[in-house]
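Removed from the display is one protein chain of the complex; every other protein chain stays in position.
Order as written gives the chain letters A and B; numbering starts at 1 within each chain.
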Amino acid sequence: MKQKAPFIDSLLGFTAVVGLVALYAPLIAVVVLSFFQITRLRGVIGFAPFSLEPYAALVANHEILSALATSLTVATIASLASLVLALMFAFYFVTARRGFGLLMQVMVFLPFLLPPIITGLALLIAFREIDFSRGLATVIIGHVVFIVPVVYRTVLVRLQLLGRSLTEASLDLGASQTQTLVHVILPQMRPALISGLLLAFAISFDETLITLFVAGSETTLPIRLWAMMRVGFVPEINALATLILLFTAAITVAIGLMQRSQGERAS
Amino acid sequence: MQPLLHLENISKRYGSVRVLDGIDIAVADNEFLTILGPSGSGKTTILRIIGGFESIDGGRLMFDGRDLAAVPINRRPFNTVFQDYALFHHMSVAENIGYGLKVRGRPKAEIATRVADVLETVGLGAFGARYPAQLSGGQRQRVALARAIICEPRMILLDEPLSALDVDLRAQMQRFLKSLQRRLGIAFVFITHDQEEAIALSDRIVVVNHGRIEQEGAPEQLYRRPRTPFIAAFLGENNLLSGVLAAVDGQLGQVDTAAGRLVATADGPLPALGQAVQVAVRPEHITLSPASAATRDALTAEVADIRFLGANILIELTHPALPDTVLKVRRLADGSAADFRTGQKLNLSWAVHDAALLVPGG
């Protein structure tokens, strides 16, 4: 049932189109410019013919490639660690006394609710106070602190959906706590674990604002890009941006479709 | 006389599924009309079509002589009480009830007086400032009613409004609904799957099944003279015996069943001889007598189970020629149950006008 309101609908539709254009036009421009570079001949602007030159330059750029390697390492370790921690916290929340659980939850959520600049500089100062020098480890810790709340939330929702009866039935049938966890609970949570892991990976791979504080000489890809852009225009950035956009879009669509089918099954 | 609301030959399909087929219903002024049917029968779709929430694929919907096809929901001259009430949880009771007047731009003072009046009418005088979350189920029900009647429609639609209430409250709300309808003098179109509720409340019942009207009439008429096996089984309890029409005498038909020849009364035209028909007899209309007394028209059956149900005793009997049928007989629990015991053979008999002759599928 929907009441007809052509005027309102066209107004809303127009806003939606404006919104989509604003969101996508810059991204599409980058993709197009990665294949067709802008040329200037005696002040006249035009497009160069299709070329993969920026992509070739990208493959030859060792700074970018090493930053990419760092980012992949960080994202892998951080997302796996976050998953383990998030699972631990979620089990704690559903089993421990309510007060303890809530206290834990507030602290876990804080870094995601605070502006990233606060989380970043707080970690920076804490590391400095205990003389822990900046490097790969600090970046990973910074990412884990920021990502855990997201994964925790995904995992907890699923865990609470499972309810107690499943666990109790398993224990009643003589399974140990560990057996119950491995054979009953974790398989049931697999979709949530996978989408949590992907989400964690995507956020870590992209994280910029916290990393700027806690990164030492090891730079992740976003930081490398940030540094390159400050200096000026480098054609391979368009190529790299295009690849990253495609990559994140694929991950996001996968997560979205997964959560949707999960939601459908849950409802 | 022109009906207040007239559904003329309405049909509706979802994709390739035909959910309503040739529905024809006329609602008179001041009438309490119930559309009764099992879930999936199409009764809710009928209500949604009247309310304007669904379109129709064929037929006409007339109100007071006017075609409603082009009238949008918010301009239809009647209101709905929704199944789960649909009370706006962010508005107080008074704001909920006054909503219809507010969107019509009535002045605040008028809204306040009329809301107070309607609150009195539904017996919730002191509850105007409360929020729906602070009310009991029965009170919410009354608010939903108040909200539907405040604009003084000539008819309201009620979509299974009592289904969420517990048994005691339901009986109380039934009385309240009936008296409210009489007091207001407006038509109620009531949807339910509960046949007892339909019988207790309605002036007239339309029974819907598989998107078609199965039978319509006053509650007593439907109960006493079901025309199809579906009605016989759906309204109250019935013993159904299948057979073939063997002879006809006026409205009386002789039916050959596996258990012998039975006589039954038909309501409406009789089918052709030799056609498959059914005989329906209510459990409370059957008289039991010892098998030794030879009665020509009676069935002889064996008591399989005797169940004490409070006010009633239900006696279940089996007949050797009817392997799939349990014959049910109800007696008042007045101590005479001691007369029966399982394994006993008894004669079953009934008055001819208490046996209904049914035509399957028609």
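Brief remarks on what is shown
Just so it is clear, contacts are C-beta pairs under 8 Å (C-beta built on N, C-alpha and C of every residue); 3 or more make two chains touch, one makes a residue touch a chain.
Here, contacts and distances are computed from a predicted model.
Per the UniProt record, the absent chain's protein name among "Spermidine/putrescine transport system permease protein", "NADH dehydrogenase", "ABC transporter ATP-binding protein" or "Hydrogenase, methyl-viologen-reducing type subunit delta" is "Spermidine/putrescine transport system permease protein".
Considering the whole complex, the residue from B:F32, B:F63 or B:Y99 that touches the absent chain is B:Y99. Think of the hidden chain as still there; on subunit A it touches residues 1-5, 8-9, 11-13, 15-16, 18-20, 22-27, 29-30, 33, 38, 45, 85, 88-89, 92, 96, 100, 103-104, 107-108, 110-111, 114-119, 121-126, 128-129, 141, 144-145, 202, 205-206, 208-209, 212-213, 222, 225-226, 229-230, 237, 241, 244-245, 248-249, 251-253, 256, 260.
Seen across the whole complex, the unshown chain contacts subunit B at 51-53, 72-76, 79-80, 82, 84, 86, 88, 90, 99-100, 102-104, 147-148, 151.
Please note the rule applied: only the chains that are shown with their structure count from here on.
Measuring from the averaged C-alpha position of subunit A to that of subunit B gives a distance of 57 Å. Those residues of subunit B whose C-beta lies close enough to touch subunit A in the complex are 48, 53-54, 72-74.
Residues of subunit A that touch subunit B in their complex: 1, 3-4.
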